[in-house]
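Left out: one protein chain. Kept in place: all the others.
What follows is chain A.
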Amino acid sequence: MSLIESLPKVGNKVRQLTVPKADGLLPWLVPLAIILIWQAASVAGLVSPRVLPAPSDVARAGWKLLWSGELGRNIWVSFWRASIGFLIGGGIGFAFGLANGLSQLSAKLTDTTLQMVRNVPHLALIPLVILWFGIDESAKLFLVALGVFFPVYLNTLHGIRTVDPQLIEMGRVYGMTDSELFRRVIFPGALPSIFVGLRFALGIMWLTLIVAETIAASSGLGYMAMQAREFMQIDVVVLSILIYALLGKVADSASRALERLTLSWHPAFSKH
C-alpha cells in the first residue's frame, strides 16, 4: 500500500488506461456493430436474403422455434451430449495425464501409444463410429470424448512435468508426504497448464459435436441446421451458427471464471 502511495505518478497512469465502467461492455462493442451494419445492409438491399437473411429475420425464426419448444429441446440435447462427452473424455485424459506425469512406468507404457492415436484426426473416425454405434447417442459421446481427451491429457502431463523441481525439492526437505506433495505443490503448479487444456478441449468439444450432429443425428443443434438446409430455411441455419458462437462464448467464460477463482495467486490472473 505504502509503496503504491509513494509512487503516485505510476499509479495514475495505470488507472487512466482502463476505464472501469465501460470495461464490461467494451468486448461486446464489435459484435454489436457487426449486427447493426448487417441489419442496415439487409434493409438497404445490399445483401440478398437468399445469401444472408437480416438479423431481424433470424431473431424472428429464433423466436418461433423457441415458442414451439424445438429450439430449447435441441439446445438441451446438444448441451447434454457435449457435457457428458466432455466429462468422460476429459476425465480419462486427466487421469492419464496425472498417471504419466507422476509415474515413469505408466508414461513408458502408454505415452507412445497415445501419441500415435493423437495424430489420427478424430473426425476421420466418423464412418467407423457410425458402423460401430449407428447414429445412436453413444456415437456422439464417443467422438466428443475422443476429441476432448487429447488436449486435456497433453496439458495435464505438460503441467505436471514442468512443475518447478526446486519447489518439489523444498517440499521433500520440509517433510511432505507424497500425497501432500501432490496436493500442495504438484497439482497447484500444474493447474495453469491444465486450464489451457480445458479451454482447448471446450473448443474441440463443440466442433466435434456439431460435425457429428450434422452427419448422423436425429436431434440437436447440428441436426436442426441440417434439416433447415433441406427446406431452404436459411434463417434457421444462420440462427444455429449464432447459437454455436454464443455457446462457445459461455463455455469460455465459465472456464475463465474458474481460472480466476483458482489462480488468484498468479500475477496474470489477479485483478485488483
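Definition applied: a contact is a pair of C-beta atoms (placed from the backbone, for glycine too) under 8 Å apart; a residue touches a chain by one contact, two chains touch by 3 or more; residues count from 1.
The rule is short, and it goes like this: contacts and distances are computed from a predicted model.
Chemist: Under which of the names "3-oxoadipate CoA-transferase", "Thiazole synthase", "ATP-binding cassette domain-containing protein" or "Sarcosine oxidase subunit delta" is the non-displayed chain listed in UniProt?
Modeler: "ATP-binding cassette domain-containing protein"
Chemist: Could you tell which one of A:188, A:203 or A:248 touches the chain left off the display?
Modeler: Missing-chain contact among the listed residues: A:188.
Chemist: Using the touch definition from the top, which of A:48, A:104, A:119 or A:166 touches the missing chain?
Modeler: Once the missing chain is taken into account, the touching residue is A:166.
Chemist: Among A:63, A:76, A:132 or A:174, choose the residue that contacts the chain missing from this document, as touch is defined above.
Modeler: Considering the complete complex, A:174 is the one touching the chain left out.
Chemist: What is the set of chain A residues that contact the non-displayed chain in the whole complex?
Modeler: 2-3, 6, 166-167, 169-171, 173-176, 184-185, 188-189, 191, 263-267, 270
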